[in-house]
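A protein chain is absent from this complex, but the other protein chains hold their places.
The letters A and B name the chains in turn, as written, and every chain counts its residues from 1.
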Amino acid sequence: MSEIPSELKYTDSHEWLRLDEDGLVTVGITDHAQELLGDLVFVELPEAGTEYSTGDECCVVESVKAASDVYMPISGEIVEVNDMLSDEPEVINSSPYDNGWLFRIQPSAPEELEELMDAEAYAAEIEE
Amino acid sequence: MPFIPHTETEIKQMLDAIGADSTEDLFDEIPPHLREVSLAGIPQGMTEMEIARLMRQRAQQNSTALCFLGAGAYEHHIPAAVWEITTRGEFYSAYTPYQAEASQGTLQLTYEYQSMMTALMAMDVSNASLYDGASGLAEAILMAVRGNRKSKSRKILVPTTVNPVYRRTAHTIVKGQNIELLDVPYDSNTGTVTLDEIKQQCEAAGGDITAVVLQQPNFFGCLEAVDEITDWAHENNILLIAVVNPMAMAVLTPPGEWGSAEKNSGADIACGDGQPLGAPMSAGGPYYGFLCCKQNLVRQMPGRIIGRTVDLDGREGFVLTLQAREQHIRRSKATSNICTNQGLVVTASTIYMAIMGAQGLENTAAACYANNRKLVESLTAIPGVKAAFTSPCFHETVLQLEQSAEKVLAELMHHGILGGYKLGGDYPELGEAILVCTTEMRSDDDIQTYARALEKVLAGEPVMAEEGVLC
Partner (left out) sequence: MLIFEHSAEGRRGAPQSPAEKAPLDGIPQNLLRQSSAGLPEVSELQAVRHYTRLSKKNFSIDTEFYPLGSCTMKYNPRACNSLAMLPGFLNTHPLTPDAQQQGFLACMYELQEMLCEVTGMAAFSLAPMAGAQGEFAGVAMIEAYHRARGDHERREILVPDAAHGTNPATAVMCGFSVREIPTLDNGDVDLDALKQAVGPQTAGLMLTNPSTLGVFERNIEAIATVVHEAGGLLYYDGANLNAILGKIRPGDMGFDVIHSNLHKTFSTPHGGGGPGSGAVGVAERLQPYLPLPVVAKEDERYRYLTSEDRPESIGRLSAFMGNPGVLLRAYVYMRFLGREGMVRVAEFATLNANYMMAEAKRRGFTLAIENRRASHEFIITLKNEAREFHVSAMDFAKRLLDLGYHAPTTYFPLLVPECLLIEPTETEAKEALDGFMDALEQIKHEAETNPQLLHDAPQTLPVKRLDEVRAAKQLDLAYEPCRRQG
């Protein structure tokens, strides 16, 4: 059974989001997603400063058996990426919700967060 | 005569196991009217003896002329061992190495190929090959567009000194991707492209260019000023795609070393046709396209790539790697639709490079150069023949004639000489020009034979019956 922290928001494409105190949103992929992908071998991160709309492909996580797009869960500008993943993509496997975060967004419409799933809804989603 | 081993008894046993009366029953899900097929246009089957006779006749109908023709395919010596080993059943009849443990032969050989290619090109990475040089250029361009995140234009500068067939092929393959290939004219004096002209075309295109293609030696055989163009490209965040003849790279500066060393320069992508390294001309193929790049572009590279790793016991072994971005996994989002490489030709090429070694390849390449100079010297001594360009050449040179190039080449053919490639079609401004080529295979006698024949042809002397070759 994969871990689904209750304080986060989720998408049906298996990204998680956390609204931080500074108003930025941190994004990663869920424990369930990393289990499906298996050992990650590479992450192609977006460039800081790029703006995306909701649903844009902005990042690729790659395992031996799959290369999977990460979609922008809310619109905004990428302000920071997790550089550590370039050398140690496996951190996503070992710590998907902490050290394995992907990037941080300055949201252009923070209310979009409200429309995303909570932990309970996401748990039901992956149960199917 | 099909290759089917079944005896009547076995057929009966098998049908019984299936619960069918005849093999025809096995097709009963197919609408009957679709099964009424006549193959009247296909001849009767033959025995091996009959086919062998037919194919020998056909092979003899092909020309045996003395070859001074290049233009993208070159006649080089190939050690007998190369194809003897390549056509061993274990290489010849193996599939793509998806079951790594049962394919270590092909996998290790391909890893060695990648190593040899990176060394020869002085690049970081090579893939396991593409179809041919022309389609390889298309893949290199697609890769540059994916890889150059600083450019948004999808515009590629392609000098007209790049092989015209390569340019046309690249156009066919990339046009569906909204990529623009922009011509850059060459200097009519040197036969090479100048940095000024490239800058001018870049400005005319709005200043944002994704990549520049540069062929060395270029289609005219001339040597381009690769260093200054590479440096300029990098100063302007433009990727440099090198198209090179791998034989020439034994003696010429390889793409990875183009540009000023202090700028950590070098071409970003190097591609070309591997045919000169062990593949016979064979009416046009199979050859293979090689594709090398710098480390930072490795994940944009299409096709198969072999990596070295270890097995459960820590023993060295080889596997296909970086496959997650390919079509069989990523489908419509794949980096390319390519699945095969030209494995068997790469096998030959690897054995060729191993037998030749660096010194053997250098000596061969230098002989090509020296022979071409002798040829050009001999031919330009004939009145009415002059070199078209001033630049130094590798093993091909453009000669300007005062008579119809087509007619001269046809006459030379009557002397048993494939005299070169007529350039007027692709380059009308060159008029009656031909591209001649000399490899290490052409002896001094061959060169003199050509010179004497050309002299006679230009002087309008008829072909003597005894020296005429039936064509």
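By definition in this document, a contact is a pair of C-beta atoms (placed from the backbone, for glycine too) under 8 Å apart; a residue touches a chain by one contact, two chains touch by 3 or more.
All values reported here derive from a predicted model rather than from experimental measurement.
Every shown chain that the unseen chain touches in the whole complex is listed here: A, B.
Contact with the omitted chain, checked across B:Asp21, B:Glu90, B:Asp196 or B:Asp445, is made by B:Glu90. Contacts to the hidden chain, counted on subunit A, fall at residues 39, 41-42, 62, 64, 89-90.
Just so we're on the same page, only the chains that are shown with their structure count from here on.
Centroids built from CA atoms put subunit B at 44 Å from subunit A.
Residues 149, 299, 323-325, 329-330, 333 of subunit B are the ones that touch subunit A when the two sit in their complex.
Here subunit A touches subunit B in the complex through residues 42, 44, 47, 62-67, 69, going by the rule given at the top.
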